[in-house]
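Yeah, one chain of the complex is gone here, protein chain that is, but the others are all in their spots.
Labels run A, B and C following the written order; every chain starts at residue 1.
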């Protein structure tokens, strides 16, 4: 056991810190710091700059742009991105479909998709959830029927996906589809890549309670998908999805970003921190829990040698989202009467962060629902770790 | 809606306050205030004085000593007892077996038992729980076999009861026993009164984690119980038990006693309250929650016209015990380093309340387990009130 | 002590529910109403006037109905149940209450008469950028004397400020203290915008704007303080209505939504959390009912204490219930089309209008050493 970073890791961190703060445009980092909604262009710009430096997909196989870092280095990378207010590499590309194609795709698929995915030349959307398949993902109903005729071998897709985050920007969508309706529900699912410009694909935005439109419904009506867009084997999609979700959960605790917001909140609160002991206490409790969480992420990453998600990653997801929500709630309280002024525009005498405080708080209620709800995480802990 | 007590109720309260503070010996009330363990004699003395004034069993049928009070008056009575540090009338007599005999017993049973029960001439114990029947009370296994021969009609009881509070003082014990093993488990249970001096009855104290011995195991080995000691009908015991438990829950929120301990805690804390804002905040939160609870008790008692427990009584039990526990935890914290000194005796320089703080805290962990655990209460709320 | 409504109060509740509950029985109606300015339904406002609901707290001499806080609380609970966007709390309870307490005979008759008749929307311009629920003003200053005053500075956010026909404005007085003034908003610089919960607020700039003192003028800090306390208690009633419906919607969703082939109420952990929501709600209802009764019978000091106690409990409960309602709904709870998230949004706004739980905790902590215990029966 020892406390300090090794000189190599310290140098590594310094290198990242420099790259992130000098290469990524200040206006993008300011937008993140001020909790503004990013444009598609800003996300793409930042991602491409990261990819240029080798910082977009460091966890991929080295053959496809990975860096062979240690777990600790990956942790440092993840934290430093957030600390520098750099938008994270687009998660659908870097943590979801990319690793799946790299692990299970054909050589043709790898060559066709991986470089473009790493560089965000293709913007991927996720097509997993359905209106009647939330936490119970495997009950999905979107069908893909295999057809082989004179126009070639293909799947015909019908159904509806939902909660497709940033689907309005998507070029391609990776979907779980039912290819065999007659077997146990997990067994008849396949993993399909679909060009979103194909006729029959419709994207409809969903308004959320913060007034934003970041998620969408995606409808498929007799969508013709070439057979070569099937990833891996037919009816093995559930395995690939589990692999993907395991990847998603690693580093899922947004510790760095939450710390950054908490530090901003302290600035925003100003003299109030010294005047109001109860406010000071909330900062202490949140800082301490974030410290414990960050240390847990370090301890866990240091211990997961086999690349599989450590069972404690459910702790990171659950506590990470709870703290993210708690910090956003604190900001609303610091905003005071200004917390209601979500529509205040340029002429307002209120601070921008005050106006954003309640929408951000409301928006983050999703954090404990999406990506494996906190109830699912508790179930995983109880079953997998405690044997209950 | 109006706030104030009517002049009649205000006068009623004054009358109780005077009786409790002048008739009950000061040393008994001091012992309660100092959270000391009461002797059997103290409990009996206080109970008999209450009974003399008509304050031991006011909720019984008037024929047997009841007073025909309104719900609000019963609430005031319950609060004023606690406020004056008067030990509550022995719950096994006044709220449990008494009402059951009054409602379901034969005329002979009523005449034999009710006056003696009201006056604590008989000390009753409760024989419900068994080692393998906790929250699932109906799975009890103690058997009572009906035998009729030359020595008369009787039940032969075999089995074991546990968590029998103050069973070491018991003269008689009222038991749930299985009289028909062949039917659905609730259907084969009867309600039996057993003289604890009968051969075959053994009481063994259980040491609790606070070092006290307030609960016991009671063993029955071929205990001969005259058939006339069956209450009501054979195999209807479960109904009587539900009636009894409903009675038990009414007024089960120990608001008055908890308020009294909280007020004492403020005295014990002294200058700390002004010096430590976090301590002040804990007092505020607890006082406010106790206020909300007391008002809920008033609101509920005012609304339960039919004598059945209001469904919200589960709220009173659950929140009441949580607050009781939270106040006991606060006292431990106020005790500071002295909280560990549970064995400190007369020569100690620490305050008696400091030494008692941790045992009281540990002992009160039971409050959310006994008498229908808080999990059972949540289940009742979810099912009965919310239809879940 | 009695927590039950009399027959007239029950009739009032039924009438308001018949009007407002019916109007917004379909959540889509509420959604469309708040999407367009002025953010509420003028026709419904007129009907509330016809019902007598807008004049409830005011004396009959002033054009009101001469009822009291219990009746006002009944209306607020009903508004809360459907999260109706009509500016009852801000216009009738808060601004109207100040006029009733401090206005001259003429001002009361004119302003409250028009308000009660549904002919005029009133707003109280009090919050300032940087202020935190104090009963004083500092960034808007008043100068002048007698009836000839002018105001300068910025008020923001002002609920219903862009739509208001008349403004009651707090301003720092030259000799110290905070005065109340009546201002014609035509002479101000107003920018309106939506609040997170679909309400409306505004930035209002005063630049030597003409203002008439409310009533006799002079320092009105204690009038404002009591006015805010009144609004706190009525806001808590509105929150109780919203929480009640949130809980029932959640329970109902749990019994109908299927996951893993069974309805969600098969999952004990979810049911227990709904039970905890019920506990929060019941405790809050009790303390809010009590505070409403204190508003009828109490001194201003007792009202202040009751307001803080009700607000503290309501703040805790509305976060608990609002957050759990969304979580137990899952994804659909995040969407604007479905009602539950808007309830949470509204509860969040109510929580921050007149001081959140932490604010009231501080207030109460400052005097916790002054009493041995809290006894609602006196």
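The rule is short, and it goes like this: a contact is a pair of C-beta atoms (placed from the backbone, for glycine too) under 8 Å apart; a residue touches a chain by one contact, two chains touch by 3 or more.
None of the values given here were measured: they were computed from a predicted structure.
Looking at the complex as a whole, the chain kept out of the display touches A, B, C. Contact with the undisplayed chain is limited, among C:10, C:25 or C:268, to C:268. Of the candidate positions B:73, B:129 or B:258, contact with the unshown chain belongs to B:129. If you put the hidden chain back, the residue from B:10, B:103, B:203 or B:340 that touches it is B:340.
Considering the whole complex, the residue from A:46, A:293 or A:334 that touches the absent chain is A:293.
What subunit A contributes to its contact with the hidden chain is residues 1-5, 9, 13, 72, 76, 259-260, 262-263, 266-267, 273-274, 277, 280-281, 283-285, 287-296, 298-299, 302-303, 312, 315, 318-319, 375, 377-379, 381-383, 385-388. On the side of subunit C, touch with the chain left out of the figure occurs at residues 267-269, 271-272. By the touch criterion stated above, the residues of subunit B touching the omitted chain are 129, 132, 134-136, 139, 162-163, 206-211, 215, 276, 278-279, 282, 325, 329, 332-333, 335-345, 347-351, 358-359, 361-362, 365-366, 368-370, 373-375, 378.
Quick note on the criterion: only the chains that are shown with their structure count from here on.
With centres defined as mean CA coordinates, subunit C is found 38 Å away from subunit A.
One finds 53 Å separating the Cα centroids of subunit A and subunit B.
In whole angstrom, the spacing between the mean C-alpha positions of subunit B and subunit C is 43. Within subunit C, the positions touching two or more other chains are listed as 361, 365.
Shown for subunit A are the residues in touch with two or more other chains, namely 278.
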